[in-house]
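Let me begin by handing over the structure; questions about it come next.
With one protein chain held back, the other chains of the complex are shown just where they sit.
Entry: chain A
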Amino acid sequence: MAQTRMIRLTVNGETGSYTVPVRQNLVDFIRNDLGLTGSHVGCEHGVCGACSIEVNGDLVRGCLMFAVQADGAEITTIEGLAESGRGAALRAAFTARNALQCGYCTPGMLATALDYVEGGGAADRDAIRAHLSGNYCRCTGYQSIVDAVCDVIEGRVEA
C-alpha cells in the first residue's frame, strides 16, 4: 500500500492540511487534490516546463518535487498569479502579441517569464530566450512570446 504523510502548506494564500501519498508529485497534488488545473503536466521529467510553479518564491518544476517535500511551503500557481494581479501585464502582453495558440505551455511560460521580469531581466531577446529555454512551446515559434516579454519590460503594456 502506498505510504502517506500529512503535510501542511499554503497554496495561493489558503493554508490547509492534507494527507498525500509520498510518491505523489507536487503538480499532481495541485491538480488532482486541490483542483487547480491551471498548472499543466507534460513530460514528467523536468524538460518541458508546463508544470512550472512558484514554491517559497522560487520558480520550480512541479513534476520534480514530491508533494511531501512541500510541507510548510508557500506555493503560488498560475491561478494565484491571476488573482493577485502579479501576472496581469504579462497576460495582457501574451494576448496582444498572440503569444499562445493551444495554451498548453502558457501557465508555465507565464510563470517563467514572470521570474525573468521580476528578477530585473533586460529586454534582451537572447537573454529572454535563454531564460525561457526550459519551457517548450510547440505552436508559436517563440517569437511572439519574446515580443510579449519585451513589451512588458519596456512598459508597452496597459495591464
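By definition in this document, contacts are C-beta pairs under 8 Å (C-beta built on N, C-alpha and C of every residue); 3 or more make two chains touch, one makes a residue touch a chain; residues count from 1.
Here is the rule we use: contacts and distances are computed from a predicted model.
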item: Omitted chain, identified by the protein name its UniProt record gives, among "Carbohydrate ABC transporter membrane protein 1, CUT1 family", "Carbon-monoxide dehydrogenase medium subunit", "Aspartyl/glutamyl-tRNA(Asn/Gln) amidotransferase subunit B" or "L-arabinose transport system permease protein AraQ"; value: "Carbon-monoxide dehydrogenase medium subunit"
item: Residue, one of A:12, A:76 or A:112, that touches the chain absent here; value: A:112
item: Contacts of chain A with the absent chain, listed as residue ranges; value: 2-3, 5, 21-25, 28, 44-46, 49, 52, 58-61, 63-66, 68-69, 71, 112, 115-116, 129-131, 133-135
